[in-house]
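Before I ask anything, here is the structure I am working with.
In this view, the complex is presented without one of its protein chains, the others remaining in place.
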Amino acid sequence: MDLILEGIVKAFTLIVGLDAEVVRVTMLSLAISGTATMVAVILGVTAGTWLALNRFPGREALVGLVNTAMGLPPVVVGLFVALMLWRSGPLGSLGIIYTPAAMVVAQAVLAFPIVTGITLAAIQQIPPGFRLQVLALGATRTQMVWVLVREARLLLLAAVMAGFGGAVSEIGASLMVGGNIKGQTRILTTSIVMETSRGNFDVAIALGIVLFLVAMAITVLLTRVQQRERKR
Amino acid sequence: MKWVQTSIGMLALVWLTGCRSCQEGPLASQEPVERDVILATTTSTFDTGLLDVLVPDFEERTGYRVKPIAVGSGQAMAMGRLGEADVLLVHSPGDEKAFVAEGAGINRQRVMYNDFVIVGPAGDPAGIRGQKSASSALLSIAGQGTVFVSRSDDSGTHTKEVSLWKASGVDPVGMDWYTETGLGMGLTLNVASEKGGYTLTDRSTFLALEKTLHLDVLVEGDEALFNVYHVIEVNPGKYPDVNSAGGKSFASYLVSPECQEIIRTFGIEKYGTALFHPDAGNVD
Partner (left out) sequence: MSGAPQIEVRDLEVRLGGATVLAIPGLEVAGGEVLALLGPNGAGKSTLIHAMALLLSPSAGTIAIAGEIPSARNITAFRRRMSVVFQDPHLFDRTVADNVAAGLRFRGVPRREVDERVAGELSRFGISHLASRSARKLSGGEAARVSLARAFVLRPEIMLMDEPFSSLDPPTRHALLADVKPMVRGTSTTTVMSTHDFSDAVSFADRIAVLRQGRIVQADLAWNVATRPADRFVARFVGVENVVEVRVAHREGDIVRIDAGGAALHARSDAEVGSHVLMCVRPESIYLTTSPDGTNGTLEARVESTTRMDHYTVIRLDCGFPLCVHVAGMTSAPPAPGSRVHARIRPDDIHLIVEEPMS
C-alpha cells in the first residue's frame, strides 16, 4: 500500500518536474509508436480496403489470417522481426537491429493486422448498393475507393486508435528488437520492466501512469475528432 | 509487404536517429568508422546500474555508441556465437572457456569480481544462516523442502547454482519446492522475497535491490561463491560482420585504470559498500 502511494507521489514529482529522462523516454515512445502507427495505417488501410473490395480464391483464408493476426502476441512478432534484422538474418545488412527503426518495424508489424482488420470491417459494412451508386455517378475505381475510405472515416479513426494503443503499450517485441538501450531505444514500456527488475517500483509506477496518460490523451483526442465529425 | 515496411522503417531510422548524430557531432578526436557497439552482458551489470555509469563515460571518451543488451551470460554467449554481439561482459567461467576454445571469442580478460551469496527469509526455516559451505547449505534447504527460487536461464548465476547443487549431491530439478523463474536476477529476487524462499544471487544485485526485498544474506564467504566477470571480444576472424574495433575499444576501456577506478567506487555512496571489485590484470 505504501509502495503504491510512494509511486503515485513519485509519479507526480517526475511528471510535474518534467524529469529529463521521463520526458525523453515519453517522447521516444510517442515518436516510435506514432511512426509505427502511421506506417501501419498507410499499409493497413490500403490492404483492408483491397481485401474488402476484391473477390479472389483464397480470400477467406486471408481474411481469417488477418483476424488471427490481430491478436498476434507481441513477443512472437519481436522474435520474428529480430530474426529478420539480426546481422545473420536476411535483412541484417540494413543494420537497424537495436535502433528505433527496428522498433518501428516491429510495432508496425504488430499494428498492421489490427488496422487492416478494422478497415476491412469498416469498408464491408458499407452496403454494396452504395458502391454501385458511387460508380453510377461516374467514379473511376480509384475515386470510388477514396469515397469509401472517406465514408468509413469514423471507423478508420477507431482503427488508428486501436493501432496506436497496440503499438504504444507493447513491450515484448520492442525489448527484443530495441534492446532497451538508454538514450536510444528505451521507451516507456521497456523502462517500466527495467525499473521493476531493478526494484525501483516507484519509478515504474510513475512511468506506468505516464504511459496511461499518454495513451488516454491520444485516444481522447481522436475520439473528440471522431465525435465532432459525427455531430456535424 | 515486409519489404515495404522495412524500407519505411529505414526512413524512420533516418528520421529518428539521423538527427541525433548531426546535432551531437563527434565527441572524440577520431570519429570511429562504425559507431555502434553491441555489448551482450549479464543482467547483474545492468540491474545494478553499473553500465549506466560506464557506458556514457566510454562513449564520451571514444565516440562509440554502446548498445548494452542485458541477458544472462548463457544467452550473451549465444548471441556471440551468432555474431550478433561485438563484445561480452559475462560471469560464467566454465562456459567462457569453451566459448573461447571453440574460436567464437578472443582476448578474454578479467574485469572485476564480487561474490555470490545465498539469501533467504529472515526466519530461515532451513537453518542455514552462518553455514560456511554453500553446497551443504543447499543440502539443508533440500532436506527441509523449503522453497528455492532458481533463475534457470543459463545465466552465470544459474551456472554457478547448478555447480553448487552438483557439489551437494542433490538434483533439485522437478522437486515441488524448486521454483524455476527463467527471469533476470532482479525479478528472481522479487519472486524469492514474495514466496519467502531462498535463492542464489550475486551480491551486487542484491545490495542494489535490498531495500525492496524481505531477504537476508544467510551464507557468504565460501570460496565456491567467488564470482568473476570477464570481458570477451567476439572473434572477427569467425564473424566478419562484428564491429571488432569497437569491441576491442570497449574491452580495453573496461580494463583501463580509469574504468577500474570507477568500478572500485561504484555503489559506495548509495549502498555504503562497493558492489564490484576491480580485478583487471589478474590471471585465472
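So that you can tell them apart, the chains are marked A and B in the order they are listed, and the count of residues begins at 1 in each.
As a working rule, a residue touches a chain if its C-beta (ideal position, glycine included) is under 8 Å from a C-beta of that chain, and two chains touch if they have at least 3 such contacts.
Quantities reported herein were computed from a predicted structural model and do not represent experimental measurements.
One chain is not displayed; in the complete assembly it touches the shown chains A. Among A:8, A:62, A:121 or A:135, only A:135 touches the chain left out of the display.
When you scan A:47, A:147, A:193 or A:218 for touch with the missing chain, the hit is A:147.
If you put the missing chain back, the residues of chain A touching it would be 127, 129-130, 132-140, 143, 147, 150-151, 232.
Keep in mind that, in the parts below, only the chains that are shown with their structure count from here on.
Inter-chain spacing, taken between the CA centroids of chain A and chain B, is 33 Å. The touching residues of chain B, when paired with chain A in their complex, are 1-2, 4-6, 8-10, 12-13, 15-17, 36, 38, 43, 47, 49, 52, 55, 65-70, 82-84, 183-187, 189-190, 208-209, 211-213, 239, 241-242.
Contact residues on chain A toward chain B in their complex (touch as defined above): 31-32, 35, 39, 43, 47, 84, 86-88, 91-92, 94-102, 104-105, 108-109, 112, 179-182, 184-185, 196-199, 201.
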